[in-house]
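Apart from one protein chain that is not included, each protein chain of the complex appears where it belongs.
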């Protein structure tokens, strides 16, 4: 129970260190009959690949995925789907100098205390490369969701202090700028800001927003496994995320019931809400409105400035983190947030199938083959 | 898998509706040998009981807990601990009028869609009374933590727009005002604000902060079961919580790496951090600093104003929610946030015992009784 | 994770000691809409109740069940179903003499080593009364199965050396004799044998057989969660069971492939097997034939003879187990085996709903309520 499993029916088990032979994921519980190809998955992985813009590390990682099991003649078979990305362009020499130092903002210190030692090469298991397993499996979850008309999309709402209010979103521009922001002009200002930070050997964070459309009503389980709770778990488990909110989130705490409550109305037989302060979740279940969540990403911890720290012998010293690092990980994390959201929704979709006898009877028509 | 279980080793299973015979919880996996009495648990339950101040509902619920199993001669036996609180002062007549209406901000609509019908009496399973199971088991988790010198404390940071910055905290005053705020004067202003909302038949929310001290280094599991991820799940699963953050949280998204990174230093052989922007969690594991998290609570959904809604036949109509409701649930939710944090920490503490062979060997000394 | 949970979707959590306030179970994950009453559950509990015949203990336990949650207006609501049976007729004085002794054949010794001490009253958590939680939840599982035309039935195949071969079964006689054997004349001989053992202050065991009819094809998951594997877990977890087999079981080990293979044939479009050596399970999945399993029950450990043992101080001594004990627990265990089988099948039935996209699409028709 090392913590590398996620989900209850659509369940993933990820593995791999940044400088070992590879990174991978096993998907257990994916229904049979979904069309999946390596190209489908590669599309998602390419969105998190480094070297895509001047704001991301220059490391050259092709990150090609191979399907090892669970797909036959182009379709999932219902058995575990094993996906692997072999590591390349490993330069362990870059990391030798940090073997005996604890990098501020990184897992090095608690990891060593917890396990007695650590794979110090590039963060080992705590490297951002760990997210490859999330994205590869998130791609498969997204394919399942699309079969049911559900679409999940994430984008960058803020970079450091540069943010775009919802009313100014230009969604078509998300794919036009390297920061995946719904607004090219703010993206340009944010880009200049990042460049200035790079010159100062500094880094920044930002906020990623993710929406899901087409959800049936009732996904999410009352009490602990609320839609909100599982999404919070999913998104907050991503390395640099320090906050998560649904709908109005923290702003709701300062609002009033008369404003924050979304009034219902009926339109052509369908139940709608006049507003969506709730972000698509009521009582922990999807309510038919658009699901909206946000994740706060902290500034990249690996900065080229000299920082005070201690070594593994507990002595005060300084560290200068070399290597090739992103000044901001937000753009590359967009697809990771989207993937974790898709994985959570796919799992809840399958769990909800057992919610009522009416569903069970739909599947088990009197079976003439049994006696 | 209806979603009423939480935790992996220290695991709870809650049950009960607001107007059924009672509410309860079964704790599975609590170590043997912890001193527990009904009075210990009652102390925690009394903190969430209604009727404690003019800002909470006047419902008269004594909420007395009974231990049904798992405790013998004052100590836990290692077997499941079953706790029950019988419901009292049920007035089903208050709720008859909402049987066929969907209350805005409540679970009514998605619950009915999900299960085909619902127990409409007082919210049924989606009632705030569900948190009794969380608090009763959280009390036991807190007793386990105290045995190891770990203390968890929650309090109210904000009520609507009234907030107390950290540098002005007066922790001794938390128990002196009905809102559990670390500052009596802000609490007084917030109280007046609540009174004005009550006059307007409106409600408000707020922010609860929770800290834990004395944690060993290394609690939390890399990747999905990070300390941050599990706390987010725990806290976001509470009914009215719409956002959660650790350490600087959303503020970190606007900061810089050179500021947000907490530098390490060594003091008398112990490793410390000069700041605590991370809120006590690095790489998803406790780092020896104080754990700090915050939860955003939305305004109470049950307000006495007339609101637009639809009925269970899908027709537009109006609703006036009668009954006795809290104008703000923040004060009563403080102990719920504290309980969910304690449950998460207790579970991670047990999980971490298996992290390394050195630990395993500490337990299994060569056993002369085996052959 | 004290081991008191069973199942993955239809999941039960049992609790309670033989001499505490009561015994109970929480069912998590039962679909909404199933008709359940206390009388339905009581019918099952009455079959394991002591005092039903001269071969069972004279303890007077009414074992009345109360539904505490999860049922509204006669139907399951989809939320946890909490069931409780209050203990009565507790005579702790009967057990005082065994507080410091380890009873042969009982859990006393390893329990004390594991937890540091034990609730010595009547076996505590390791008492046969623990099965009340299994049977009460098994009753609900059976109701779900019946909704789908699946029927589970258990009976006594052997008592000590008295056994009935399949070809001599008279199923209608099962309910006519106190031993639940499909043959009154063998039951009579077995009864005389039990009486002779009682006179000798001795006890015996037997074999329980359980069959399920009406199963759809494909229940059970390949690899670890095979139908066989989960049934073996379910049945072998019952206190006195020391062996379990499916179909021909141990006899298959001495057979040949040409005999043991069940040939398929087609009849009016349905696929059948000419024989059923497999006991209804192929590759770990139900094959449409009748499911057949057997459980070996050891002789009752509590016998009135004086036995050699050690005390809790590790000294050699003797023990005479007083109190009221069954000379054979097989008849009372019949409904327990049936319940564990029903619980396993109900869970696999729900798990199998997610096996293929075709099933998923049956549930999630394009939903006009979503947008």
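Order as written gives the chain letters A, B and C; numbering starts at 1 within each chain.
Here is the rule we use: contacts are C-beta pairs under 8 Å (C-beta built on N, C-alpha and C of every residue); 3 or more make two chains touch, one makes a residue touch a chain.
The structure displayed is predicted, hence computed values, not measured ones.
Summary of contacts with the chain left out: across C:98, C:179, C:285 or C:349, the touching residue is C:285.
The set of chain C residues touching the chain not shown comprises 1-6, 8-9, 14, 102, 104-111, 113-116, 125-126, 130, 158, 160-161, 197, 200-207, 217-218, 220-226, 228-237, 239, 241-250, 252-266, 269-271, 274, 278-279, 282-288, 296-303, 305, 307-310, 314-316, 351-352, 354-356, 358.
Touching the omitted chain from chain A are residues 1-5, 8-9, 11, 13-17, 20-24, 26, 28-30, 32-33, 66-70, 72, 75, 77-82, 84, 113-119, 124-125, 369. Mapped onto chain B, the interface with the missing chain covers residues 8-9, 29, 31-34, 78-79, 144, 147-149, 213-217, 222, 269-272, 288-290, 349-364, 366-371.
Methods note: only the chains that are shown with their structure count from here on.
Rotation angle relating chain A to chain B: 180°, from a CA superposition, given to the nearest 5.
Farthest from chain C in terms of Cα centroid separation is A. For this pair, chain B with chain C, the centres built from the Cα atoms lie 37 Å apart.
Here the spacing of chain A and chain B, counted between their Cα centres, is 25 Å. Chain geometry summary: the mean Cα position of chain A and that of chain C are 43 Å apart.
Within chain C, residues 8-9, 29, 32-33, 78-79, 369 each touch two or more of the remaining chains.
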